[in-house]
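For this depiction, one protein chain was excluded, whereas all remaining protein chains were kept in their positions.
Showing subunit A:
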Amino acid sequence: MSIAQRIEDQGLPPAFLRWFASRGWSPRSHQLDLLEHARGGRSTLLIAPTGAGKTLAGFLPSLVELAHREPKKAGMARRSIHTLYVSPLKALAVDVARNVETPITEMKLPIRIESRTGDTPQAKRQRQKVDPPDILLTTPEQVALLLASREAEDLFRGLRRIIVDELHALAPTKRGDLLALGLARLRTLAPDATITGLSATVSNPDDLRRWLVGQPSNGGSLPLTRSPAGHSTSTRFTGRGNLADLVIVEGGAQPDIHIHETGEHLPWSGHAARHALPAVYEEIKRHRMTLIFVNTRFVAEFAFQELWRLNSDDLPIALHHGSLDVAQRRRVEAAMAAGKLRAVVATSTLDLGIDWGDIDLVVHVGSPKGSSRLLQRIGRANHRMDEPSKAIIVPGSRFERVECEATRAAALAGEQDAETVRIGGLDVLAQHVLGMACPWPFDADELYDQVTSAAPYSALSRADFDAVLNFVANGGYALKSYDRFAKIRRNKDGHWRVANPQTALRYRLNVGTITEAEMIKIRLIRGSGGGGGLTGPIGRGGRVLGELEEGFVNMLSPGDSFVFGGEILQFHAVVENFAYCSRSNASDPKVPSYAGSKMPFTTGVAARVRKMIADPESWEVFPEQVREWLEIQQKRSIIPGPDQLLVETFPRGGRYFLTCYPFEGRLAHQTLGMLLTRRMERAKLRPLGFVATDYAVTIWGLKDVAHEIARGRLSIEALFDQDMLGDDLEEWLAESSLMKRTFRDCAIIAGLIERNFPGQKKTGRQVTMSSDLVYDVLRRHEPDHVLLRAARADAARGLLDIARLGEMLARVKGHVIHKPLDRVSPLAVPGILEIGREPIYGEAQDALIEEAAEELVAEAMGSA
């Protein structure tokens, strides 16, 4: 059927046809598809690449319906929202409001559209509750807040449509959990509303189709699984369940992805790709607008600074990352949209959202770490779908050169390796349960049915639900001493209500699932001119440049210089919540040493890397220096097969090294390093420390491991036995600072610990309740408490990546090969070079204190 025929059949109103024509457009096929699905009362998932007119497709059915609505009676306010649009980004909600206003104004449609975010003035938010717009654009947190208010029933009773934007980015996160629970509640308030999900291409569309709509409430019908070891390890919804309809817009032309081949020496380690930046600068000159993606804020700062050093033509090049002041970021976005920039160096802050201008080249400095991520970022270039997007990947090191090749191959094969969905977190559920008790009392059975209708929670057992409910009520401790201080209580008919208005207020202040690291704002003050730092007290005031993690600020000593926002700053002091810094004239800043990429590469890319390295014939695609590197490895040591785990041992500088190459990403490797050193310690091998990269774990110590193996006193297979994930893991986890951080996040989301609010003055540490202390006490007295279970589940998937480590250990069982060497091998060099640059892991802080104490003794005794 031709589009023209369909337009007629769909009865796209004449005003809309004229509007499309006035823009020189005609409605696209998927836009009409969505109209048709909406008319049939169907919920739909639209998968389309950027630039396909996804947003308009999502709104078109609402606009058409609202345009033909009965005019409201004079003096009667409508109390209900017609269309609710939810996006993960505040800025997106605001920008989309602006974009959708264009057709509304131009067609003179009687439609009111407003956004509502954390930045919306309180008065306006209040007014929106009693006099809502027809279309409300908002975020998951605001949806939760609205649902927890008494106006919710009125606001949503007449809700017709829900649009969830960037669903692929939301669904696999805790914010996605929060929204999924909110949608479950909305389905009971407005059973006839339909939902449209807008998503980039994903590996398992069916998971998102389930995510969007209510699942049969027979409890446990949709268990989630992780597929077996050795393959992709993504979380999947299994079983049947209900599916939203699916509309797919095929991607445009195959992207044009180059890997930068340098004439310079390709570094052995690192990510910043300094060697390639002159070439990147030349590309900027050759293109209209270049978007330069990097993996971390530190590399962003570094690349930005280097590019300006090279910028003899004075090209407008800007910087965009999440720590910069919001106003500064908005200025950069506006300048991009207006075509006033030639290049922007950006982190993931520009991954999502509307189109920011006419980008004709995407450069990726450092490995993109995954195929989906690369495709998503390439999609930022060239929004005419029929022309290929152009991208250049710039490897920072030899291993990255191999990794980039693997990522490119995966991207060209259209492989999607990003997680699509996740199992709903119990901490998020706790927050939701409290929210649901705020407006009116709820019945626990009904709420359980409602919660399990959300796909991420469809496998939630009643026992776990009750554990969460009890946690919200009285802490859920075995020792029942808080009943009289309960936050929610049962009334006479057995329904749960919030115990007092203060609890509801606290809920509202603490809603949301984003628990940033403690951030410290940077204030710019005037320096002392000389090199001696400031004298006298540091005053207040000074412009705020942005913010930094407390952990990073803690690493700085007064006088240290670092790069921020493209400037070299000198650190002076922290006073209350501000880090006072001045401009520095240092030419070589102390760029933070842990400039590595934090995100591990995906299992899909990892499998390809292992295969490529194992197969010398595939090395032909690599440049001479990379090929040579691998060939010498082959000669001197071993090239491991794709399912083998190579372990090399060699002496160096008075230490004995052990390097293994699991290629499972830095998070799993950190965990592995921690467990291996524990085990080696017990075997009296006296390990001293280790570093983890995406590719390898390098451990050094005082005892010759090869010798122990040769003497039959140590089995290499036993060293890598899966049983390390048992008691050793438990023991280590208990003390791990990563675990404590994970626990803190869960405790904040679940409402045990309150957030720190910006501007709120930090009170002395002795009066605040420290999550670390709470963790220690809870772990010892009630190790199976629901909050510890939530934290463990997060740790397994998140910072510790235990799931991936477990799959690796299972895969290499019986395939661990030990190669004793008399010196470092080519593959081992990158790991060795990271020593001193990466933080040395080891939770044995006592050892550090001891070291400091020993240093002092040595100093006092005059031994050097």
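The definition used in the following text is that a contact is a pair of C-beta atoms (placed from the backbone, for glycine too) under 8 Å apart; a residue touches a chain by one contact, two chains touch by 3 or more; residues count from 1.
As a convention for this text, contacts and distances are computed from a predicted model.
Participant: Considering the UniProt annotation of the chain absent from this complex, which name among "ABC-type dipeptide transporter", "ABC-type branched-subunit amino acid transport system permease subunit", "Ligase-associated DNA damage response endonuclease PdeM" or "Iron uptake protein" applies?
Facilitator: Protein name of the absent chain (UniProt record): "Ligase-associated DNA damage response endonuclease PdeM".
Participant: Using the definition of touch stated at the top, determine which of A:26, A:254 or A:500 touches the missing chain.
Facilitator: Of all options in A:26, A:254 or A:500, contact with the hidden chain holds for A:500.
Participant: In the complete assembly, which of A:253, A:509, A:702 or A:777 touches the absent chain?
Facilitator: A:777
Participant: Looking beyond the chains shown, say which of A:25, A:440 or A:482 touches the absent one.
Facilitator: If we include the chain that is not displayed, A:482 is the one touching it.
Participant: Give me the subunit A residues in contact with the hidden chain, please.
Facilitator: So the residues of subunit A touching the unseen chain are 474-475, 477, 479, 481-482, 485, 487, 500, 502-503, 506, 553-558, 573-574, 593, 752-754, 764-770, 773-774, 776-778, 780-782, 785, 839-840, 845-846, 848-853, 856.
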